[in-house]
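Omission of a single protein chain aside, the complex is shown with its protein chains in their original locations.
Here the chain labels run A, B and C in written order, and each chain numbers its own residues starting at 1.
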Amino acid sequence: MFGIWGHEKAAEITYYGLHALQHRGQEGAGIVVSDGETLKLHRDLGLVNDVFKRTSFSELAGHAAIGHVRYTTQEDRGIDSVQPLLFRSQTNSMALAEVGNIMNSHKLRGELEDEGSILQTQSDTELLAHLMKRNGKDVTQESIIEALQQFTGAYAYLILQEDKMHVALDPRGIRPLSIGKLGNAYIVASETCAIDLVGGTFEREVLPGELITISDKAIESTRFTLREQRKVCAMEYVYLSRPDSDLNHVNVHASRKKMGKELAKEAPIEADVVTGVPDSSISAAIGYAEQSGLPYEMGIIKNRYVGRTFIQPSQTLREQGVKLKLAPVRGIVEGKRIVMIDDSIVRGTTSKRIVRMLKEAGAKEVHVRIASPAIENPCFYGIDMSTKKELIAANHSIKEIGDIIEADSVAFLSAEGLEQAIIKDKTIHQGICNACMTGDYPVVDNEQTNRSYMKS
Amino acid sequence: MFGIWGHEKAAEITYYGLHALQHRGQEGAGIVVSDGETLKLHRDLGLVNDVFKRTSFSELAGHAAIGHVRYTTQEDRGIDSVQPLLFRSQTNSMALAEVGNIMNSHKLRGELEDEGSILQTQSDTELLAHLMKRNGKDVTQESIIEALQQFTGAYAYLILQEDKMHVALDPRGIRPLSIGKLGNAYIVASETCAIDLVGGTFEREVLPGELITISDKAIESTRFTLREQRKVCAMEYVYLSRPDSDLNHVNVHASRKKMGKELAKEAPIEADVVTGVPDSSISAAIGYAEQSGLPYEMGIIKNRYVGRTFIQPSQTLREQGVKLKLAPVRGIVEGKRIVMIDDSIVRGTTSKRIVRMLKEAGAKEVHVRIASPAIENPCFYGIDMSTKKELIAANHSIKEIGDIIEADSVAFLSAEGLEQAIIKDKTIHQGICNACMTGDYPVVDNEQTNRSYMKS
Amino acid sequence: MFGIWGHEKAAEITYYGLHALQHRGQEGAGIVVSDGETLKLHRDLGLVNDVFKRTSFSELAGHAAIGHVRYTTQEDRGIDSVQPLLFRSQTNSMALAEVGNIMNSHKLRGELEDEGSILQTQSDTELLAHLMKRNGKDVTQESIIEALQQFTGAYAYLILQEDKMHVALDPRGIRPLSIGKLGNAYIVASETCAIDLVGGTFEREVLPGELITISDKAIESTRFTLREQRKVCAMEYVYLSRPDSDLNHVNVHASRKKMGKELAKEAPIEADVVTGVPDSSISAAIGYAEQSGLPYEMGIIKNRYVGRTFIQPSQTLREQGVKLKLAPVRGIVEGKRIVMIDDSIVRGTTSKRIVRMLKEAGAKEVHVRIASPAIENPCFYGIDMSTKKELIAANHSIKEIGDIIEADSVAFLSAEGLEQAIIKDKTIHQGICNACMTGDYPVVDNEQTNRSYMKS
Partner (left out) sequence: MFGIWGHEKAAEITYYGLHALQHRGQEGAGIVVSDGETLKLHRDLGLVNDVFKRTSFSELAGHAAIGHVRYTTQEDRGIDSVQPLLFRSQTNSMALAEVGNIMNSHKLRGELEDEGSILQTQSDTELLAHLMKRNGKDVTQESIIEALQQFTGAYAYLILQEDKMHVALDPRGIRPLSIGKLGNAYIVASETCAIDLVGGTFEREVLPGELITISDKAIESTRFTLREQRKVCAMEYVYLSRPDSDLNHVNVHASRKKMGKELAKEAPIEADVVTGVPDSSISAAIGYAEQSGLPYEMGIIKNRYVGRTFIQPSQTLREQGVKLKLAPVRGIVEGKRIVMIDDSIVRGTTSKRIVRMLKEAGAKEVHVRIASPAIENPCFYGIDMSTKKELIAANHSIKEIGDIIEADSVAFLSAEGLEQAIIKDKTIHQGICNACMTGDYPVVDNEQTNRSYMKS
C-alpha cells in the first residue's frame, strides 16, 4: 500500500513505490490518482509490471495517488477485488485501499444488507465505504472514525478523495505503516523500503489508532481510540517484510541476523557449514554463522526465473528429480554436516523436501534450525496461514517434527530470543504480536463487546 | 545450451534444463525435438517461461532434443536468429545450436555466397550448416569435422539429426560444456547446474577439440585437433556461470568465495562492514568478510520484480532519487565504513552509481574491492563486452578509477590471485583464458593461417 | 440480450445466441450462468468471439444463463459497465441485463445516494438492482414491479436468480423481446434470429408491460400496467435489426424490401441502375429495383475485414483516395445514372461521401432515395443518435440536403409509406414508435407525474 500527496507525478511515483512492495502481494495491482477534480483508476490482475506495462502515465495525471498490491486470499473474485476500489456518486468520489483483516465483517455486512445496501465484493475495503456512507452521510473525518470504531481486527487504510487523503491504522498498529516526505510531498507506505526507493525521506510511523488527513491546506492527526499500544506483527520481521525496511525503527535484515545469532546461542551444533533457505533466511544464516564461527556457504540456490506462467513438471519428472525453485549446490554440501537455517515452519512439507534434497546431494548430516518460535495458532490479522489442523507445530513435538522432516536435529528460536532480536529499546518499541506462536492475541472478536478490546 | 538423447520426455526435460541456464541468455529460447522420424521446432523471443507458456509438450513428443537460450548481440535480427536453427531438405533435416564466436566468419560467408549459397541469418550457426552441406555433402562426422576445422574462435555446438546428436567443443575449450546421465539418457549442458536441476548425474566435461556423436546404438568420441589445451573463460567463474555449477571440477560459488578471501589478503582495509553487489558478488563478499573478520551485512538490496516490461523512470524522477534495480539499506550502511565487493568493473558507471548511492544513504567511507583483475582488453570469444575505448581500466590508472567512481579506495584482485582461487589442481585444470585481463589471447585469427593456432 | 432456462448447456447456447445479436452491440459481452446454487459471470470488452475465446464452458456449467452484448454510449466506463451485472449478498445473488434507456434515472440515483446507497456504474441496470433492494427488500416479483413502476422510459430486462429468471418489458414495448423454446428449455432474445440460430422455435413476443417469471416449477406472467399499447421502434425495422428477424410478426428483410417498393412508387426517377449501401440498404434497393423495373447492381462494396484494430489512414492518404469501408465498383457505375438507396440519413456526412465516391468512379448522375422518413428529433429510448443540432433533416429542407450531399436528386419515404411497409395487419400490430421522424413521443418524462403515462 502506497500513497502520495502533492507531487505532480503522483501516479508514476506510486508505480515505483508499488514495485518496492511487490513482495507483499502478487495477485493484482492498482492505482487511483486525483487531479483535484476527478479520480481515475487503473488496476488489473498480475504483477505491477504487467498491470501497467501499456499504461501511459499522462492518462493518470494528478498530484495525489494511492496504490495497492493484492495478496491472495480465498475470498478473491478476480479483478473486481483488486484495490484500490473506486466509488463514485453524483456529487463526489472516493477510493480506498486496505491491508489487514476485519474480524467482525460478516456481522457488519449482514446489517448493511438488511438495510438494502448492495456490496459488490467480499472485501473489508468496500465494507468501510458502506459504513462511512450509511444513511447518506458525507465522507468526513467524523464518518471515517465512526465507521472504524465498528471494526474489530487489524487494518491500515488509505482513503483518497478529490481534495484530501486519509490514512488510518488500527489501535494495536499490528500492520506497519510509515509516513515519509519527497520534497514537499507526503508519502505513506506499508514499508520504509518504498519511501527509500522513490528517493524520499522517512518521517515517522503512523501511530496506533491514528487518523491522518492530508490536504493542500494542512496535515491533521486525530487519535480515535483511548488506550492504544503498538504490537507489530512478529512475522513481518521473520519473513514478510523486505530486509531493507525498518519497522518501528528496527531494520529487518539486522533483526533477522540477530535471530540467527540468538539461535546459535540457544541451539548450537557441531557441523561443517551453515546454509540458509533463500531468500528470507539468508540474513539469519549469516548471523548463525558469525555467532557460531562456522563458515556460511551457499548450499541451496534459488532459480530466479521460475515465473507465474511456469509449466509445472509432471509427477514422473518430479520423481526423477526435477528441482525447480530450490536446488542444492552439490559442490558445497557433499560430505558435509550442514546447519540449515529456515525462517519458520508452517506445515513442514517444504522443510522435508529441502532436507531430503540436501541429503540426496550428499550431505552427511542436516541440522535444521528455525529462526523463530514454532507456529501453533492461526492468524486473524491478515496473514494467510494454514488452519490449526495443518500447522505441524500445533500437532507434534519438536522430536516428532525432526522425524517428519527427516532432519538429524531440529531446534526453534525461543519467544524470548525472538523478542530479544527485535526489540532493541523498550521505550520506543512497545511490543510485538506473536499470537501465532504464543496464542496471546492482542485483539479479540467478542460478539457481545465488539469495541471492548480498545478499552482493555 | 542443453541437449538430451534417449528420454521419452526429451522436450520437457530440455525446457527445465533451459530454465537452469536462463541467466546465460534472456533474449529468446527454442527447442528442437526428434522422434526418430522428423524434427520439430518451437522458439520465440523472450524468457523460457514466456516462450513455452502456451506450449503443449505432447506436440513436441520425441526421445531427443536440443535447446538454446539466446544472448543479446548486436547482430540479432529478431526471431529468425533465435536458436536452435532447423534446416530441412527433401531427404533429411538437422538442427543446430551454438555458443561462442567464430572470428573468421565474415570471410567464410563471403566464400559461400560467391558460390550461390543463401544465408538467412548472421549467425555462426547457419554458417556451420552451410559449410557442412557445401558441395552437396551429407552431414556426417567427417563433414562436421571438415567444417569445424575451417573455424577460428571459441565455440560449443549441438547438432541434432533424426537419428543422432553431435556435440562439439573448440580446441581450447573456452566455453564450458558437460555431459551427464539421467537414467539411460545422455545429457549435454553448458553448465552442470542444468544437469542437477533435471535430476541427472554429472559424467564428464566435453574435451577441447572433441566431437561426440550419440545415437541409439553408440556414443562415439573423436578428437579433431592435434594439440589441444583447455583454457576455460575466467569470466565464467567471475560472474557468468551460476554459483551452483562446477566448471572443470571447480564449484563456482567456492571459487568466488576464494576470490574474496584472496582479495582480503591482497587488499585489506580498516572498515566496519563488508557488503556485496547482488547477486553475483555475494559469494566473494562473504569470503572477504570471513578472511578479514569483518561482519558481512546486506548493505545493498536488489529489487527482484523489475522485469523486462518495466517502465523506466524519467530523468526528473531519477534525479529525485528513484532507485530501481539496486537500493542501499540505510539501516545497515548509515554511519559505517563500508567495504563494497563487486565481481568486476567494465565501464565504471555502475560502480560509480552504487558508491554514490551508499554515500547518500549515510556511508562514512566506501572502499571498493573488485574480486577480479582489471579488464583492459576486448573479448573475441563470445562475451559482449565494451570496446577497448569504453573499458575504464584500459584508459585509467587505479588511482584515477577511484576518483572517477568516487570511492575512498579501490583495489583489484591480481591475476595470480584469480588463478589461485580457480585452479585447485594443475593436473586436472590446464589453465584459464584471462585474455580480457592480461591480453594473452589463446586463439588468434590470422587471415593467412586460419588453422595454425591448433598446431602451435 | 439472450437468456435461457432449463438447458444443460445454458452458457454455450447463450454464447451462440449472442453471436446472432452481435450487430446490436460490439463494445463488450458477458454471460452469467446459474447452476441452481451459485451464479458465475464471465464478461469483457470486445466482440463475443474475443471475450470468450479462452473460455472453457465447463467452468460455466449450469442450466440457466443470461447474456448481453454492449452498445456504445457516452457513459461507458470500461469493463465495469459490461453486462450482465452480478450482485451478491450474504444470502443470495442476482444478475441483470438491460437494453433501453430510463429517462428519470438521474433523479432516482440522487434519491438512492441520499439514503446511503453506493452505485458503482452509471447504468440503469444497477439502478434497478438498488431500487429492488431498497430498504432491504428481497428480490421478488413484487419488488421488481415496484421498482419498474418508478421508471419512465423504454426498457427490456433480464434478471437471473439462482432459482428463477425474470423477463420484463416496458409498457409501450418499444424494444423488441421474444420468447422461444428449445426442447423443454425457454429462450428469451432481443431478436428472433437468435432463437433461430440456436435451433429453437419462436413462441411469442413478450407483451408490453409484462413481467414473466420462469423457474423449474412454472412460467408465470404478470401485467404491471393498466393500459399498454405496443409501439415498436421503427428504426429496428429500418436498420437496427437483422434482416432474418421477425419483429412483431413482421420479417425485417421483407419490410425493408417493401420500404424500397413504396419508395419506388413515391419517388420514381429515370435511371440506369439501382444500387444499395451495404449491408442494411440492400433489401430496400432490391425492392426499389423490382418495383421500378430497373436492374439492381452491386455498385458499392463493403470491405469485410476492416476490424476494430484497423489503422486509420492519415489525412494525406485519405485525400489521395484511400477508401476503406465502402468502395465503388467502377465497372458497374461508370457512365451510369444511379439510384442510390440508403436506409436513413442522420448527419449527412456519410451520404455525401458515398455520392462523391460514386461520381469519382464515373457515375453520370446519382439520385439518392432514402427508405425511411427524415430524422428530425432525438431518441430518448436507447438509440444513440445525434443531437437535434447535428441532424441534417432537422435543419435543412430536402432541396438543401440534396445540395449538401451533392446528389442530383433526393427523396425520403413518407411516414405513411413506412407504416404501410411495416404494418401488415392492424389487429396484431398496434403501431410503431416513429418519434425521431414525427416528434410524436409515446413516453414522456414529466417530473411531476412520473408514472402518469401509463394511465393515459
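Going forward, contacts are C-beta pairs under 8 Å (C-beta built on N, C-alpha and C of every residue); 3 or more make two chains touch, one makes a residue touch a chain.
Source: prediction; values computed, not measured.
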| item | value |
| --- | --- |
| Interface partners of the hidden chain - shown chains only, full complex considered | B, C |
| Given C:36, C:110, C:136 or C:199, the one touching the chain that is not displayed | C:199 |
| From C:45, C:61, C:79 or C:254, residue that would touch the chain that is not displayed | C:254 |
| Touch with the omitted chain, as defined above, among C:2, C:52 or C:441 | C:52 |
| Positions on chain C where the hidden chain makes contact | 9, 12-13, 15-16, 19-20, 22-23, 47-50, 52-53, 55, 57, 182-183, 193, 196-200, 242-244, 246, 251, 253-254, 257, 279, 282-283, 286, 290, 295-298, 301, 303-307, 309-311, 313-314, 316-317, 320-324, 327-332, 361 |
| Missing-partner contacts on chain B, residue numbers | 79, 87-91, 106, 109-110, 113-120, 129-130, 133-137 |
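By our rule, only the chains that are shown with their structure count from here on.
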| item | value |
| --- | --- |
| Most central chain, judged by mean C-alpha position against the global CA mean | A |
| Most distant chain from chain B by Cα centroid | C |
| Whole-Å gap between the CA centroids of chain A and chain C | 50 |
| Residues of chain C engaged with two or more neighbouring chains | none |
